[in-house]
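Just passing along the structure, written as structure tokens.
Showing subunit A:
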Amino acid sequence: MRIKAAFFYQLHMYRDTIIIYYPIFLVLLFLLLSLTVPSQVASTHKQIEGVFPVSYPNIELNFTGLELIAGILICFAGYRSLKKSFSFLLQNGVSRKSLFLSQIFSSLVVVFILTSFSEILLALCKAFANYYSKPTYQIIWSSYFETAYENRFNQSSIITFHIINFSFNFCLFLFLISISYLVAIIYYRIHRILKIAITSWALLTLILPSINYNAYSSKLLNPWNGISNYITYTYESHPVNLMLTLILLAFVFSMISYWLISTTSLKIKSIPELIQ
Partner candidate 1 sequence: MNCIEVKNVTKYFGKLCTLDNVSLQFEENKIYGLLGRNGAGKSTLFNIISNRIFATSGKVLLDGENIINNDDTSGKIFLMNDKNQYSNTMKIKTIFKWMKAFYPDFDEDYANQLSKDFSLDTNKYVKSLSTGYISIFNLILALSVNTPYLLLDEPVLGLDANHRDMFYRILLQKYSEKPCTIIISTHLIDEISSLLENIIIIDQGIIMKIESLEQLLSQYYTISGNASSIDTYLKDKQVLGTETLGGLKTAYVLGPVDQKVPYNLAVSTLDLQKLFIQLTNKEEGLR
Partner candidate 2 sequence: MQINTNSEKPIFLQIAEGIEDAILSGAFSEESQIPSITEFSVNYKINPATALKGINILVDNSILYKKRGLGMFVSSGAMDVLRSKRREQYFEHYIMNLVSEAKRLDLTEHEIHSMIERGFKDELYRS
């Protein structure tokens, strides 16, 4: 009974987060797009007028992997779901085990829904791209999966493609939600100073380099080297490998999350150590 109530509550909290932030992210995405289009066009042709030029020869616009904005949203929602539910559920007599199980179930549902949204969005954008493409003016809209494994699945029917793409994104988003929840728990438990230290390190070594890839090449400071090597390797292998790896990692992170949350105390403002 309590798991059911906790499940619906966490779903409700996810819904609140997504309803607010998904549109924001989509708007940001749209703004981002309208900025990149002129630069893409500019890189292929020197003169441009307006956002979507219609009569210049041989323009090719590429939009890839943009449905992953849902992935960023998932990280965000996964991270926040701890804060939103932990104290409420403990207050209302839900054991940590039930809390964790309801978290798993609600996350699965949310990942499924967001992956579906992304897939629908992708299909719409592809249709849009096809509609507006002309012989001299190509708009190509591809998903992250297509770009990564482009040699493999060009021949499949649309439905098969979407099913495979959906599965791939599902595994990816599952991985993302499990890692962001784990990070949320770790952050909840550690001391504030440590939190600042880790966030600063992460900013310097993970986030900045991923934006400006060329700026950091040292292997020590740039974990992306190792990650990109791995990703390149996986792109040459069957996508199922990566999908299974992602699922396995999601499972491992979930287990670690369960272990951590079973031993996490609720943070209470008047704990003596804070007074001292």
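Heads up, the rule we're going with is that contacts are C-beta pairs under 8 Å (C-beta built on N, C-alpha and C of every residue); 3 or more make two chains touch, one makes a residue touch a chain; residues count from 1.
Regarding selection, all candidates are chains of the complex that A comes from, given by their letters.
Predicted model only: the values in this text are computed from it and were never measured.
Student: Which one of these touches subunit A in the complex: 1 or 2?
Tutor: Answer for subunit A: candidate 1.
Student: Spell out the residues on subunit A that touch candidate 1 in their complex, using ranges where they run on.
Tutor: Residue positions touching the partner: 1-6, 8-9, 13, 16, 84, 87-88, 90-98, 262-263, 265-266, 268-273, 275-276.
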